[in-house]
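What follows is part of the complex, with its chains left where they were.
Order as written gives the chain letters A, B and C; numbering starts at 1 within each chain.
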Amino acid sequence: MKAAVIVFPGSNREGDVARALKQAGADVTTVWHADTELPPGTDLAVLPGGFSYGDYLRCGAIAGRASVMDAVRAHAARGGLVLGICNGFQILCESGLLPGVLMRNAGLHFICRRQFLRVERNDTAFTRAYAAGQAIDVAIAHGEGNYVADEETLARLEGDGRVAFRYADRDGAVTPAANPNGSLNNIAGIYSEKLNVLGLMPHPENLIDDLVGGTDGRGLFQSLLAA
Amino acid sequence: MTNPTKIRARVTVTLKNGVLDPQGKAIESALTSLGVEGVEGVRQGKLFDIELAPAEAERARELLTAACEKLLANTVIENYRIELVEG
Amino acid sequence: MTVKEPAITPELVASHGLTPDEYERFKALIGREPTFTELGIVSAMWNEHCSYKSSRIHLKGLPTKAPWVIQGPGENAGVIDIGDGLACVFKMESHNHPSFIEPYQGATTGVGGILRDVFTMGARPVAALNSLRFGAPEHPRTRHLVSGVVAGIGGYGNSFGVPTVAGSVGFHTRYDGNILVNAMAVGIARTDGIFYSAATGVGNPIVYLGSKTGRDGIHGATMASAEFDENSEEKRPTVQVGDPFAEKLLLEACLELMQTGSVIAIQDMGAAGLTCSAVEMGAKGGLGVELDLDAVPCREEGMTAYEMMLSESQERMLMVLDPARQAEAEAIFRKWGLDFAVVGHTTDTLRFVVRHQGEVKADLPIRELGDEAPLYDRPWNEPVRPAVLDPTTVAAPVSNTEALIRLVGSPDLASKRWVWEQYDHLILGNTVQTPGGDAAIVRIEDGPKGLALTTDVTPRYCEADPVEGGRQAVAETWRNITAVGGKPLAVTDNLNFGNPERPDIMGQFVGCLRGISEACVALDFPIVSGNVSLYNETQGRAILPTPTIGGVGLVDDVTVHATLAFKRAGDVVLLVGETAGWLGQSVYLRDVAGREEGAPPPVDLAAERRNGDFVRGLIHGGRVSAVHDLSDGGLLVGLAEMALASGIGATLDPAPAELPSHAFWFGEDQARYIVTATADEADAIVAQAREAGVPLRRIGATGGDALRLGADEAISIEDLRRAHESWLPDYMAAAAS
């Protein structure tokens, strides 16, 4: 698996995700935002977490229009895999690769804490190492992760099974109390129509090590490697 | 149907002169690299569209000034302006 | 367009914070009347913040050396050797006054400044810490200040991409008009890749890097050393705005540039910006510096030489570059979208010459600006040591369980989760111990080594007895590192005090420093960097003396460390250290009995070392399941924290008959730890402690969902949790008025 991690000015979790990908066995290269092409043979394009362009204007807005995003769009259109984590999810929404927007957390504060997610389905390239309905313990660290979409979009996402992860409690129950940021339907991550693009707010890449919190995040990267 | 005496106001909050605006700076260079020509400066501000219960204009202004001073503007680095819009 | 410069009058001199004597001294030094720009330069160089004129003679005696110290105080940050060719670079700095005026921006620029100090030396920042003191919760500005400062620290660190892993937060009415925002940054460099600020070589280009210069914070450094008065809110326009995005780019660009071998010297522009950085680079290298301000990248039109020399715009650096590599260096900065301008060169004249628009605006002897700065041996009073409070004279107003619930829900001891959940403490994926423990542990890249990090100080002890308080601050830092299994290596300090021109305040300063020195010597814990913040005083009322200590320890193998959570039911609870029931200056006395009096607990440094080394040995041997050091609130608060962290309770033996039970449970005797172990292991530990002369006793066993004190008092973990976790969020959510 060849993974290209795209670095924008202000990205800051590119090292974290590269480490998780390498741990799972991927061959990782980094790509600068001003580049216009992905390295030949790229299977997976990764938009890492961070504060691209300072998150000024709107989170992910400026990065969503960087020249490298044309290459990412083309890669996705060919059916290539794209993973956007946190700021990467915001960039995917801003660039039109995923629907909806990520607004300010309902509590208005940045939140960094451990968070359980329910894995909605395990028949995608990103989740086959998990069980459907499994609760996984990962981390969140964001100020603007409140997923909002219009009713029609939301109905389509739900109807097509495009919700990837929901905020849940440790038993996998999706409750208002388990929703850290006000996201509609507790949505923590969604897929594109063809299920080859995933955007999610939480950070599975920070839970890949028993010494540093746990290993529930590994499944996502192992799934990709098996893809 | 809107209540004719309900008050609508727009509060604009802008950075004082000389205060660094990192957002504006980033937006300016993004616009340039997106090919929008001739942009020589961008300063970003906030606006708040506020609905108030019916009140005299003067009282409404008082309330809005309090809102700005207490919360909406950081008067250390920002100026604010209140405009009452027709109800 | 030239701006007419004001004539130099006694009023103008005074408004620059120079006394008439200081001004005369300066005139004598240069042999003439200064220009306006020169007056600005000297006011920046000679103010308290840059010159340390009141504190320098006392700082000289601090212990700063050890075989593992690579660089002590005097550079942008301290550097210690941590083996494997790696060095740890760290420092703490205050941004107290700016944060009081504009809490969000004051805190962000504080964090930005300290991160810059660390990466200027070639280190990549791996952790940030902070130590915060606010006024009484009921003071009308406190909530606003807490909210802004916490958001600002998070806003900067989160975006910059460094985990904020530990800190402390306290409240006291003596900080009502002067809050404390002390920020610490920790980085890792290769020992052969450390960069210093001394310029070398004549004729080398001096390069300006980073963001553009605006009229930010002109006179900021002067403000930082000025006592507040009622008009201080009018000083607002000097507020600087932080741009963490620019700083992240500056970090990446600087580290990339340093790799190329083209950097001869580098210095960040902090307080008094271009002035301090240029003078220091020249003076340290024994060279002169000539600046051409026409080349300085400016954000605003019509900036004068005076303004450019004093601007405190953030996210800027000054560098002496190998002229042969200039093009290569510039390309790196352009790639990161940053300004890069040659603004001067080094000379062999030992003069500091500033040109602007064809005029010489300043021509000063460079060494004397620093070396001949005023130095004061200010008069000081020996603090009066309060009498020791006999614990048997302190009546218990409420039951011990009632006292416990009040204490765990009191402003100082309540959980600070609301604070650290706003900080990204997980980024970089190396945070082995998150906030909430005794010290944070950050793994060094892929391990096995890690750093143990903490900040500590107990201001009420320092107020009651500065020497003892100074010792205690260092001892607690050392103990916190020890409690997670770290070997304490070195400290940074941030000495926050009131007006040094008052002999009582100077007495606090001198006393605290004496205590700090003694403890650092006894514990082999040298001071490698630090900062002094004086004049934290409003209308004659000073803050509590607050010498914050930031400690760094080494964990050889992060798989071998300890946490404070009880691990399982049925473990034996052991108390290490002597318990005399010391209630003087305890939080029990203040927050339960409503009295602030007595001598603080004495710190026996030999006992600290012996008990700490013993506990660390147990951790390294894998023999204990949980470890926690005891500090504020004493034994019972410590046990409650262990129960809260785990959800497992404990049944405790009754307090020994020779002490009032509340003195036993809440006394704040030093050099103590709680450890837990299996029953078999506990027997062995008891025997071993006896042999080693370490006081140690069994006090109970873990289990259940409550803390039980003897047969008749118990309190559920649920009740404790509610009190502990709710105070701060409830306080912050309550309506301000």
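The working rule: a residue touches a chain if its C-beta (ideal position, glycine included) is under 8 Å from a C-beta of that chain, and two chains touch if they have at least 3 such contacts.
Nothing here was measured: the structure is a model prediction, and the numbers come from that model.
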Whole-complex copy numbers (one chain of each kind is displayed here): A x1, B x2, C x1
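Methods note: only the chains that are shown with their structure count from here on.
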Subunit A and subunit C: spacing of chain centres that average the CA atoms, whole Å: 36
Centre-to-centre distance between subunit B and subunit A (centres being mean Cα positions), rounded to whole Å: 33
Residues within subunit B bordering two or more other chains: 22, 26
Residues of subunit A whose C-beta touches two or more other chains: 53-54, 56
Footprint of subunit C on subunit A - complex, ascending: 9-10, 12-13, 15-16, 19, 49-51, 53-56, 109-113, 139, 141, 143, 203, 205-206, 208-209, 211-213
List of subunit B residues in touch with subunit A within their complex: 22-23, 26-27, 30, 34, 44
Of all residues in subunit C, those that touch subunit A in their complex: 151, 154-155, 158-161, 243-246, 248-249, 336-337, 420-432, 443, 447, 558-559
